[in-house]
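Every protein chain but one is kept in place in this view of the complex.
Chain naming follows the written order as A, B and C, and within any one chain the residues start at number 1.
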Amino acid sequence: MPEHRLKPLTPLGHAAPETVTIGPLTITEVVTTALASLASRRGRAADVAAVAAAQGIPLPGPGRVAAGPTYTAFWLGPDQWMVEAPFASHEDIAAILRPAFADAASITEQTDAWARFDLAAADLPALFERLCGFDLRASPTDAATRTVIEHLGCYLVRRTDTALTIYGPRSSAQSLHHTLTTAARSVY
Amino acid sequence: MSQMNRIAGGQIDRGQTLRFSFDGQAFTGHAGDTLASALLANGVRLMGRSFKYHRPRGPLSAGSEEPNALVELRSGARREPNTRATVTELFAGLEATSQNRWPSLKFDALAINDRLSPFFAAGFYYKTFMWPAAFWEKLYEPLIRRAAGLGTLSREPDPDAYDKGFLHCDLLIIGAGPAGLAAALTAGRAGARVIIADEDFRMGGRLNAETFGINDAPAADWAAQTVADLAQMPNVRLLPRTTIIGAFDHGIYAAVERVSDHLAITPAGKPRQILWRLYARRAILCAGATERPIAFENNDRPGILLAGSLRAYANRWAVAVGTPTAIFTNNDDGLRTARDLIAKGVAVSAVIDTRAGGPKLPGTDHIQGAEVIDTAGRLGLTQITIRDAQGRTRTIPAQALGVSGGWNPNLNISSHHRGRPVWNDALAAFTPGPGGPQGLTAAGAAAGAFSTHAALATGAAEALAALADLGISAAQLDLPKAEDTPTAITPHWYVAAGKGRAWIDQQNDVTVKDVKLAHQENFRSVEHLKRYTTLGMATDQGKTGNMLGLAVMAELTGKTIPETGTTIYRPPYTPVAMGVLAGRSQGADFRPRRLTPSHRWAAEQGAVFVEVGMWLRAQWLPRAGETHWRQSVDREVLVTRNSAGICDVTTLGKIDIQGTDAGLFLDRVYANTFSTLAVGKVRYGLMLREDGMVMDDGTTARLGPNEYVMTTTTANAVPVFRHLEYCRQCLWPDLDVQLISTTEAWAQFSVAGPNARKLLEKLVDQDISDAAFPYMACAEITVCGGLRARLFRISFSGELAYEIAVPTRYGDAMIRELVAAGQEFDAVVYGTEALGVMRVEKGHVAGNELNGQSAALNMGLGKMVSRKKDAIGMVLSQREGMTRDGGLRLVGVKPVDPAKSLTAGSHFLALGAPSTAAHDDGWLTSVVFSPNLGHSIALGYLKNGTARLGERLRTVNLLAGTEVEVEITSPHFIDPEGARLRA
Amino acid sequence: MIINHPLLGPRDAQEFVYFGDAALIARPDGLSEGAEATFHDYLYLRDNPAGDHRELWYHEQGDRSWLVVTRNTLTHDITAVELARDVARHMGRGR
Partner (left out) sequence: MRYSGFRVIAEALTGHKGWTPAWRDPAPQPAYDYIIVGGGGHGLATAYYLAKEFRQARIAVLERGWIGGGNVGRNTTIIRSNYLLDGNEPFYEFSLKLWEGLEQDFNYNAMVSQRGILNLIHTDAQRDAFTRRGNAMILHGADAQMYTRDQVREMYPFLNFDNARFPIKGGLGQKRGGTVRHDAVAWGYARGADGRGVDIIQNCEVTGFRIEGGRVLGVETSRGYIGAEKIGVAVAGSSSRVMSHAGMRLPMESHVLQAFVSEGLKPLLDGVITFGAGHFYVSQSDKGGLVFGGDIDGYNSYAQRGNLPVVEDVCEGGMALMPMIGRARLLRMWGGVMDMSMDGSPIIDRTEIDGLYFNGGWCYGGFKATPASGWCFAHLLATDTPHPTATAYRFDRFRKGLMIDEKGVGAQPNLH
């Protein structure tokens, strides 16, 4: 993709992403992910599945995330997924995916609609029981769901037992970050 | 004379002496004390004044049912009025003050009310204070208000923080007494996820207050050991200092954990309390029972306590409330109190037992078939008067009197879903009935199983049953050995003797006489009784009094107690600090903020921001030397109209609509047609509600054959998206349409004004000449050497204008590029005020006109509603009331005298017509000052407006007493032909 | 309240937005004869039962599915939860 002269800002409004450590917890602002929504057109589920398989795009079931070599995807809703890819190689992710799926799927760029915070700690459930009603303790390690955190609709995407991603509305990145750090200081 | 009433034993840590103060006087107590136990240990019985008569009062209980011992805890911004001394865990430096008295607790001027009590009978205020009418607010009510109320709230913001949290479990156990502990052991060992919560800081419930053993060890030790065992289980969560305040639908319980109320100061960053939302698949109510008093004359003096509480103070807190002590009981549990006190060497002057016969209690004067008929002692009990079986009366010295009228199961939470309790004759009490919260059962005393053995057994059994329900297999608990004393009670509710007052609800000063008056005046249903006498309306919610009132009413009506009514309870179980119910959503954090991509840049410029929904938007951007907002806004408008202006319009909702039926779908959700829109074109769309009113408006662009992007107003982005999903999933499920919001994905800027094209040409990589990119064109382009972007040639300002969108992360860079590119044109960045001015000058409707009460016809957009297709709202928009002539129409308005300024919200009245509703012709919706026209202009809804152009009217603002003569004009003040748009 | 989402399992009702009687799915044809009268009854009149009520909930803070929930308005007990799209198709709605 051609070079341009514009310098990006992170969701928190800085030139470089922010990392904070509170006790055992690290909260990292992540800007290296490209996002696109992938929705199957009516009656084209099979085609979408086939293309996705060929492209190495996993299509997990409801409430789940699945990682592939390049693409990771989590379920958004019936016949709809969010596809993650490295920003460096896939900045224009929608343009990359569209040719492959042609008219079988609706693909929409979502990269900058979301602020991504990765959280890592040995006991994440201890933090999340102060944040939302999602039962992290009992959820599988490939859980991915949307829920409410302090009035904000966010996606929770589990990566491992001790690592998790929160996607929140980009415009509210500061409010969300404030909520996360406040809760962390309260818990740890 | 420090702690002169302290006796041996108990579960206080004598190694830790804590200093505290009450009404400024210094005292000491020990770790494990409550404020009440520490004060009683120091010989302080008088702790408060009653609500109505300001009677001297001491603690009635040793728990959360306490009606009397209410104090103001702490001071300054942390002052907590109405705090129960009986559940306030003592800490070093605790500061408490008595309340609802003046000048002092011992000498309270308002105690005069007590002398005047005959005039203050139940409901007296409904019968007087009516004349003259004006005196109510001016005289009577202020007096009443000043006298009423209990503690005083600080006027300063609460400095502490509160958390909210969410916990999930298979089994929630409410109460950690014998039943709760047995249930927890059973479920914990089975590997179930268990939460056991208790309001006390020491788990164990009554086991901490009794002298009998379990498995030959003291009951309290067994409880401590069991709690320790449970703490070792990773699947069991112990929540001490946690009150389950309510049962809500589908197994959701609210709990309040008092994290740091037992500390002098809440540690920084930590919460004072946490509101837990508990998701429990099953729950067992093991909340124990509350003892109830017997009503007799002057039964409210400091020193008169519930017998079981007196016992708890002696056994758990090593306090002899008064020596000698007497006991008044109608059941065997009262005798247990006497036995324990005697065993501890506390002199028991007499046991007055309402029951005749039966074995006599050794070591005291056990007077059977007798009643206490009066008491003495102004600020504290000194003696009681009794009447024996033969009717002889005599006085007996007593510094303390333990009263037991039997026990009521704490079924409160089981009635939170309005389930009716059932009457149990053997216990003379209500027990949990049907209709309780789904998945909730009761065990132990809460279920009427009063003996320790029965509590342990029912607790274990209910746990087994709950686990079986959930398909979790569990082993039968081998029950520890414990007392199994049967309940022996002969109901005796009140003493019918004397002319004096016998208290039922001690905090609200409701007496037996009040109940009799309510009956006499036909306030006989329980609800009428409560509301008329205020029985059970105090901070204790009638935990000790309701049953008594009901029993007295039953006797008066000659019905049984269950026929008369039941006592059901509402949440919360005990009063809850407002702060914890709000959690972190306070002050500036009340709701999240949404920031625009250019926020950082705008802040650097010193922009003034305004809340628009959750968004913060630049309202105007003052330049050096500008002292009034109008100067900035006028400049922003004029420069934009004469050269170029830039505005962040990211907040408008953006919805990506794709699919082979996308066009058809839009035809159905918009009043006008979109399937015919050419690719690469934009169209203004009008969206109706099904009732025919305008829901929202905005432009929708066709980016491809099967791809549209819709814009909504900032305010309606979410409701419109919801509505589209509804149409897609519920109304036309087989249309091939996919939706997703892209509002935040794109930073979108409007570039408007004669130089807009020249400005943009410096940035975009494509030809955007009028020929190549005409009015209402749109395209996916690149800017600044290759950054993907979207360009729309649309205009809200009425100028030659574009909206350019780039990925949000580049929004900050983009505004800086636009500003730089604009320098040669002296371009401005304008805020929402200038935006508003220009759209009014152009006659575009916005929020104030899109008020949900207006149809397309009212806005002059009636022709946009196509009748050829079935779109949402089309049919009902044609109803007679909405299409009749003479209805409201959107008009432009200008003052006849240009110097006059208009006020939005002013109403239209004909010249010379009186200012009455009959002549109300409509109102001004939006008012701005037009720097281009040099005067104030407005949009408004005017009856039959389109037919009245040129007419002169007056607009009145009666709130300010102002009036302006105006002329009605077209709403299009500037460039009505739209030549500038197409330039 | 907790709504047992057909795809996602039990979810706190706070994630949802309530709309109303599921009868609203049966939207009349706006081009038919006497549409104004049928639309009046459709949009404005309700059974409003004290008992089982089939109603529309939108999982706004979730997967954005519209659901038809059968809930008792006296006890709040929920006895069935279906995807509104499936219900609509059963009611004969399509394109």
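Operating definition for what follows: contacts are C-beta pairs under 8 Å (C-beta built on N, C-alpha and C of every residue); 3 or more make two chains touch, one makes a residue touch a chain.
On a predicted model such as this, the values are computed, not experimentally measured, just so you know.
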Within the entire complex, the undisplayed chain is in contact with B, C
Of B:Gly433, B:Gly500, B:Gly579 or B:Pro754, the residue that touches the missing chain is B:Gly579
Considering the complete complex, of B:Glu690, B:Glu744 or B:Asp812, the missing chain is touched by B:Glu690
Sole touch to the unshown chain from B:Arg277, B:Arg641 or B:Arg668: residue B:Arg277
Where B:Gly213, B:Pro240 or B:Pro571 are the choices, the one touching the absent chain is B:Pro571
Touch rule applied to subunit B and the missing chain gives residues 51, 77-82, 118-119, 121, 124-131, 133, 136-137, 141, 144-146, 148-158, 160, 162, 164, 246, 248-249, 252, 254, 275, 277, 416-418, 513, 517, 520-523, 525, 527-528, 531-532, 534, 537-539, 541, 570-572, 575-579, 581-583, 585-591, 593, 610-612, 689-693, 695, 847-848, 851-854, 876, 879-883, 903-907, 915-917, 920, 923, 925-927, 956-960
On subunit C, the omitted chain is touched by residues 1, 13-14, 18-21, 37, 40-41, 43-50, 53, 55, 71, 73-76
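Here is the rule we go by: only the chains that are shown with their structure count from here on.
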Separation of the C-alpha centres, subunit B versus subunit C, in whole Å, is 28
Among subunit C residues, those touching two or more other chains are 12, 60, 64-65, 83, 85
In subunit A, the residues touching two or more other chains are 133
Subunit C residues touching subunit A in their complex are 7-9, 12, 14-15, 60-65, 83, 85
Residue set of subunit A touching subunit C in the complex reads 62-63, 75-78, 133, 145-148, 153
Per the touch rule, the subunit B residues reaching subunit A in their complex are 161, 163-168, 193, 269-271, 274, 277, 279, 584-585, 589, 591-597, 599-600, 614-615, 650, 656, 658-661, 706-707, 734-736, 738, 740-747, 782-788, 806-814, 817
